[in-house]
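Just one protein chain is left out here, and the rest sit where they should.
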Amino acid sequence: MARKSVGLTGDYAVAEAMRQIDPDVVAVYPITPQTLIVEKFGEFVADGIVHTEFVPVESEHSALSACCGASAAGARTMTCTSSQGLALMHEILYIAAGNRHPIVMVDVNRALSAPINIHGDHSDTMGSRDAGWIHLYCFNGQEAYDSTIIATRIAENPNVYLPVIVGLDAFNISHNTERIELLDDQEVKDFVGEFNPPYSLLDLKYPVSVGAYFLPDYYMEARRKLQEVIQNSKKVIVEIHEEYNKKFGRNVPAIMETYKMEDAEYAILAMSSITGVAMLAADELRSKGIKAGVIRLRLFRPFPADELYEAISNLKGLAVVERADAYGAACAPIFSELSGACANKKKMPLMANYVIGLGGRDVKIKDMKSIFEDIVAKVNKGEVKDLRQYIGVKG
Amino acid sequence: MNKDIKRIEVPCEEKLVWEEMPLGNTLVGGANSECLKTGTWRVQHPTVNKEKCTNCMTCWLFCPDMSIVVEKKNNKYEMLGFDPVHCKGCGVCSKVCPVNAIEMVLGSDFENTEKPFLR
Amino acid sequence: MKSYWEIRWHARGGQGAWTASQFLASAALSVNKYFQSFPEFGAEREGAPIVAYTKISDMPIKNYSQIEEPDAVVVLDPTLFSQVNFLNGLKSDGYLIVNYPGDPKQLREELKIPPGIKVFTVDATKIALETLKRPITNTTMAGALVKATGILNFEDVVNEMIRSFSGKFKQEIIDANVNAIRRAYEEVKQG
Partner (left out) sequence: MALKLTELPSKELPITSGHRVCAGCPEPMIIKQAILASNEPVVVGEATGCFEVSSCIFPYTSWNVNWYHNAFENAAAITSGMEAAYKALSKRGKVTEPINFIAFGGDGGTYDIGFQALSGAMERGHRMLYICMDNQAYMNTGIQRSGATPLGAWTTTCHVGKVRPGNVRASLRKDIVAIMAAHDIAYAAQASLSHWNDFMRKVQKALSYDGPSFITVLAPCPRGWRFPASETVNIAKLAVETGFWPLYEVDNGQWNVTFKPRELKPLEEFLKTQGRYAHLFKSEEGKQVIEHIKELVQYKLNYINHMAEATKGCEMNIFGRCALPEV
């Protein structure tokens, strides 16, 4: 069946997916650059195209709180936010995961204050990385659309029942009109299916108490269980991606996308839209005889340690390129994570960390080329003097 | 309601291991706290003079520990006494009783928990 | 024929540069091409000089960065001359298409445009006033761009305009817009 391709911004593509999913409850607070999603979805509500109860709350804290209440009441629930909004939700992020609310949240990845900045980087979701949510990062608007649908199935899988964050880059994706191939409404409806909630506050036959107080005698058990559930969700995440790709002829990677990695000696590991220019840079290096490749990490939580090690273990040099920093830490989040995951591995490439594109600083092909050249030089020298470098900083 | 989620029956002394933690730490099936014996907190206990008592149910309404035992007899609720396992001995009942039928007596009287209720 | 184009639009906030960029993108979609269309990121202020970008390609586009070295620059408003350097980053063999009443030679001298750059002018404000009765030059300039670069087939662009305007506007408005874009296509001068 020929599907419709349309020109949509990343935000509008997400709103389209939300329209097709037609969730029971959407509670949101507007924030740049997520606003286009709220506005577009609000149009669908005003026109009665969706059956959703739309709760235009007074803050992001209440947005996620209302989502928790709705989810606990057995409703399919979605929200979206960005940057400071996600930071304001921080407290409730942990609660949503601990209570196993299968909420889908689209986060338009934007820098955190101070200084205030509305442009893209990953500091918002990286700041929320340990809350117990599944994290998926999108390459473009098409993937943001696909991921919103896939995330609904992942969150609501009875072996998962966890909230999911879908991250797409501010402006470069959120406000960029691209060609998006939409599924038919019915296809989406059939794919996401009926929501079978884990428990419901509206089910009067089985009274439930949700949100109990835990003394030291059970807190660790509860948290240990959460760790197990999110670690085990990887299998479901892969299965649902495979089902989606097979059904709809798509190619959305569940864990990571590898580009020219079969024989690569040097690679860039990055997330989201900036990996495109890394791939173009790899092409240029390959034309000069350097075996360059790119790994685009899509699943950040649960962290796919085994798959990543498999992908990097034969490299000579690996550049971990991140649109986020960790202040006072030895290196930025993904680098720390990967180093920790590979702590006892014998065969490791030489690794260096590059912080790039903070606060919307444009990431260019030449930046990625310089990173490739730098990691090649480091390997040739056999040493890494500056573990973490900042690319494109005036200085 | 998901059929996999069952009420966990936890006798007071037994402990769950981490794999057994219920989904979302949710407690299913309604109140189960009655196995917690808050009556041990008591240093005084109420007694009722049934000669005076008019079965007005004021003590039943105000008792914060749901420890006033009542029973329907001849289509009317009758106050029988106090739940010795849970009554914390706060004395609110004695103060709200409009006919002063309840008196507080020193001593926990907790040894007598075998009795269905204190009178 | 080039398979990948990067275009930069100059206008003032409110003049519809992004709309023109979006329109060109939807015309590209109608002939099964790939594209990106985005405004200058950040807050848009009415009247302030702004830019918008379009990428059009025969293949999926991997590059999500901003456009530094455009193949073509389109200027919607001649009053921006003194404030904005349109030539910034424009490829040395690129296209400059300007809403300008004079001929391209005049403009080339006025702005000291290097010889490799192909310069096109069209009096889009006049065309817009005569056809649309309002000085809105965004779609008009899209017509001039198509003629100058051959980036898309003109009839495809017109058809997309008719398709996207149908149902939203009265027939006379659609006709006026088609007329405006056709006149720009015909009247644009190279030099």
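So that you can tell them apart, the chains are marked A, B and C in the order they are listed, and the count of residues begins at 1 in each.
In the analysis below, a residue touches a chain if its C-beta (ideal position, glycine included) is under 8 Å from a C-beta of that chain, and two chains touch if they have at least 3 such contacts.
Quick caveat: nothing in here was measured; it's all calculated off a predicted structure.
J.: May I ask you to name the displayed chains that the omitted chain touches in the full complex?
T.: When the entire complex is considered, the left-out chain reaches A, B.
J.: Looking at the full complex, which residue from A:6, A:95, A:238 or A:384 touches the chain that isn't shown here?
T.: Answering carefully, the residue with contact to the hidden chain is A:95.
J.: What does the interface between chain B and the hidden chain look like in terms of residue numbers?
T.: Output for chain B: 8, 10, 16, 25, 27, 30-38, 41, 55-58, 60-62, 64-67, 70, 72, 76-77, 83, 85-86, 88-92, 94-96, 104.
J.: Spell out the interface residues on chain A facing the chain that's missing from view.
T.: Residues of chain A in contact with the hidden chain: 24-25, 27, 48, 51-53, 55-59, 61-62, 65-75, 77, 91-92, 95, 99, 201-204, 207-215, 218, 222.
Going forward, only the chains that are shown with their structure count from here on.
J.: As a quick test, compute the distance in whole Å between the mean CA positions of chain B and chain C.
T.: Inter-chain centre distance comes to 80 Å.
J.: How many Å are there between the centre of chain A and the centre of chain B, using C-alpha atoms for each centre?
T.: 50
J.: Where the CA atoms of chain A average out and where those of chain C average out, how many Å apart are those spots?
T.: 35
J.: Which residues does chain B have that touch at least 2 chains other than itself?
T.: In chain B, no residue touches at least two other chains, as defined above.
J.: Which bits of chain A are touching chain B when the two form their complex?
T.: Residues of chain A touching chain B: 98-101, 158, 161, 196-200, 203, 205-210, 212, 214, 217-218, 220-222, 224-225, 228.
J.: Sort out for me which residues of chain C touch chain A in the complex.
T.: Touch residues, chain C against chain A: 21-22, 25-26, 29, 33-39, 41-43, 61-66, 68.
J.: Help me check something: in the complex, which residues belonging to chain A touch chain C?
T.: Residues 5-7, 118-119, 140, 169-173, 175-179, 273-274, 276-277, 279-280, 360, 362-365 of chain A touch chain C in their complex.
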